[in-house]
Structure formats: structure tokens, C-alpha cells
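Excluded from the complex is one protein chain; the other protein chains are retained at their positions.
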Amino acid sequence: MSPLLSARDLTKSYGVQPALRGVDLDLHEGEIVAVRGRSGCGKSTLLHCLSGILRPDGGQVHFRGDRLDDTSEAYRSELRRTRFGVLLQHGHLISELTSAENVALPLMLGGGSRRAALAAAATWLGRLGVAEAAEQTPGQLSGGQLQRVALARAMVTQPAVLFADEPTGALDTLAGELVMKLLGRVAREQGTAVVVVTHDATIAAYAEREIVLLDGRLDPTGLGVAVAVGA
Amino acid sequence: MSASYVLLGLLARGPKHGYELKQAYDQRLPRAKPLAFGQVYSTLGRLERDGLVTQAGQDQAGGPERTTFAITGDGRATLETWLAEVEAPAPYVTSALLSKVVVALLVADPARATTYLSAQQQAHTGRMRELTRLKSEQDLTVGDLIAVDYALTHLDADLRWLQTALHRVADLHREVQS
Partner (left out) sequence: MLRLALAGTRTDRLRVALTALTAALATALALAAATLLSLGFTPRRYQAIVVDQPDLRELTVYALVVACLPVLALAAQATRIGAPARHRRLAALRLAGATPRQVTVIVAAETAAAAALGGLAGLALFELARVLLHRRDAAGRLWLATDVRPGPVATAVILIGLPVLAALLATVLTRGLHGSPLPVTTRAVRTAVPRLWPLSLAGAGVVAFVLLGTADVLFAPGLLLGLGSAAAVAGGLVLGMAWVSERSGRLLHRFARGPAALLAARRLRADPWTGSRTVGVLVVCALVAGALLALRDNHRAGARAYLLSYHGPVPGGTDLDYQGSAVRMLSLGVGFAVAVAALGVLLALLETVAARRRAFAALTAGGVTRGVLVRALLWQALLPVTLVVPGAALLGAGLVRVLVGDVEVSAVSGCYPLDCSDMVQRSPTGTVAWFVDGAEFAAVSVAGLALVALLAVAAGATLRERTDLAALRAT
């Protein structure tokens, strides 16, 4: 089966600092993949390139067979709104909107009516167990609730791929466990493919497979560090 | 042996038969090795000899499994003392994993070390995935979850330690080289 999202030989530098030095990745429908590595190994950059937030310097990204990396910002923005979902470490919800309005926003941006969008939002908030937070603003929610609302917002457009960057980084163990469980469940139910970037092995354990980055490249050993010997 | 203290703790709630004791033990410590009947009675015998439990009654049906055991005052005191003691946080480091990693890093050549370490890590992450799946899929009791968390946390600790060890040796190597 051909992959849903595939990347070949991605390179990206920030000025003179290389972040990615040729990374390949294949993602299939419904699978959950973890991307691990030390800080600065290029995990987040990889995520940004895959989701179209950044354009890679070299290499290609294909989504459903179409090339993604050489398209316009407007096209990629549209894609992020309709076919991709993004979940970051800090929810980045809009602080003055209520949870329901935050979740409804992507649908409204896509041209949907306010009423329909809010109804869909209510459904998703219920599915993730945060229905009681619907009329509250982000400032009034706990970290775990915030991330679940952010997850609802990411999933409300029924995306083909969900990109999660350290989704539990700011949460305690139990809150993080709940978010990962829900993430796995909704991904399975919707058939969404998930890419989770994390440095935490207990979070990566929620994925079916993992790739490890080392200095912007794939590390086949999975160790994330070059092995030296002798002392 | 801690099995004695667990039995004392169970008896502190009220007198029990031997059979009830075994059931309660298995329920509270589901992931631990199940306690054999023989072990239950030998432990109870030891406790009775030391005056920490006493036989409280006999059912008509008779037989050792129908004997009710109860905790004594001394038993309670011993239990209190045990609970008040802190478990010495791993004063001695004994681990097969530690030995193997140390040897691999210090003695083997880089290629073989990498092969072993990579395989070890895969084993750990594989087991972690299994346990995580377990947590998500089945309806587990709190006792089960606590035990699974224990396992996961320790596996994670092993992995983190492994990472640190690799980095230490790599840094040392760089220093030595330069």
C-alpha cells in the first residue's frame, strides 16, 4: 500500500546551522509513529517540514502522491486547515475564545456556518471528556483539559494526518497518559495517521513504531547517540 | 521475607482463614509471583512460632485451611515497626543489565557494542509498547495499573540511564582523542 505521507532526503538549515541532513519517512493510514531523539536533533524541524509549516531546503514531501514542499504558502495553509491536524506542546488556543469556539474555529474558517461548527465542536469535546469546559476560556482550564481541547480542535476537521509535537511535555504523568490514550483512540476511530515527536520513551511507547534522529539524520541503531568505546 | 509482612498486613484488617489469606494476597499483588498454599502455611507457622499471629478458632468442617488466624499485639507492633522503616534506596547496585552494558562499553569493539546495545534498546522499547497497550486496551484494576506503571517507569529509567552512559563514554572518548 502506498504511503499516505512520505518524505525523501529532507534537508533544512537555519542559517548555517543544519537541522535536517537527509531524512526519509513513510507514514501509512491509521498508523502511529513516534519520532525520538535528543533536543536539537531536528525532530521538531522534521515535523514542521512534514506538515507544511516550513519548506525544506532540499528533498521532497508527498501527500497522497502530490508534492507538498514546492507549493505556495496559501496552499499549505489550506492543507493544514483541512487535511492536517496540529497539536503542539502548549495548546496555543486563542485565549479570548471559549473552548467550544476554539474547536469550532477551523470549521468556520473553512466556510462552515457558526451553528454547525459549534455543534461539531460540542460533539468532539464530549468525545474527549471535556464537555464541561465548553464555555470556559483557556485561562480557566488545567493543562490536561487544555491539551484535550487542543486535540479536539486538531481533530474536528477529521484530518488525514495528525502532527503532535511533545503533546504531553507540559503535563504530569496521568494527564499525559489520558491525552495519549485519547489520541490513540480517536486516531484509530477516524483512521488518522499520527506522527508524535517526543523525547520521552514512555510517550513513544504509545506508538506502533518509532524512528530515532541523531544530528538531523536517521539513526538505525535507535540509540540516538554515536557509540564510542573504551575508557 | 516481605511475604510475612504482607500476611500480617492482611490480618491486621481482621482474622482470616488460610484460604482467604492466599486470595487476598493474589488480589493485592496481582503481578507478583502467586503465593503457593504451602508457602502460606509455612509462613503462618513461622509467624505463630514467633508469637505474631495466633490461631483464633476452628470451623466445624475442620482441616487446616479452615483454621482462622488472627494477629496478636506483638504482631501489630512488628507490622508498625516494619511500616515505619524506610526501604534503603538501592544501596547495592546489582543488575545483569548494568554488568552487560559496562562490559560492552569498556571491552567490546564499537561494532559489537552497537549491535548489542541496539538490540537491548529494542527489547526494552518493545516491552514498553506491550505494557502500554495493555494499559490502554484492557480494564485493569488500580492494583494492576500501579504494577504496570512500576514496570514501565523502571524500563524508562533503564533506557534513560543507558543514554546517559553512552553520552558519558562518548564525551570521554572525545576528550581522550583530542
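We call the chains A and B, going by the order they appear; numbering starts again at 1 in every chain.
As a working rule, a contact is a pair of C-beta atoms (placed from the backbone, for glycine too) under 8 Å apart; a residue touches a chain by one contact, two chains touch by 3 or more.
Everything quoted here is computed from the prediction, not taken from an experiment.
Note that the absent chain touches A when the full complex is taken as a whole.
Considering the whole complex, the residue from A:37, A:106 or A:167 that touches the absent chain is A:106. From the options A:8, A:92, A:181 or A:199, the residue with contact to the unseen chain in the full assembly is A:92.
Subunit A meets the missing chain through residues 48, 53-54, 73-74, 77-82, 84, 86, 88, 90, 92-97, 101, 105-106, 108-109, 113-114, 137, 139, 153.
Everything that follows uses one rule, which is that only the chains that are shown with their structure count from here on.
Centre to centre, using the average C-alpha position, subunit A and subunit B are separated by 37 Å. Those residues of subunit A lying in contact with subunit B across their complex are 177, 181, 184-185, 200-202, 204-208, 210, 220-231. If you check the complex, the residues on subunit B that touch subunit A are 104-106, 108-110, 113-114, 117-118, 121-122, 125, 128-129, 131-132, 135-136, 152-153, 155-156, 159-160, 162-163, 166-167, 169-170, 172-174, 176.
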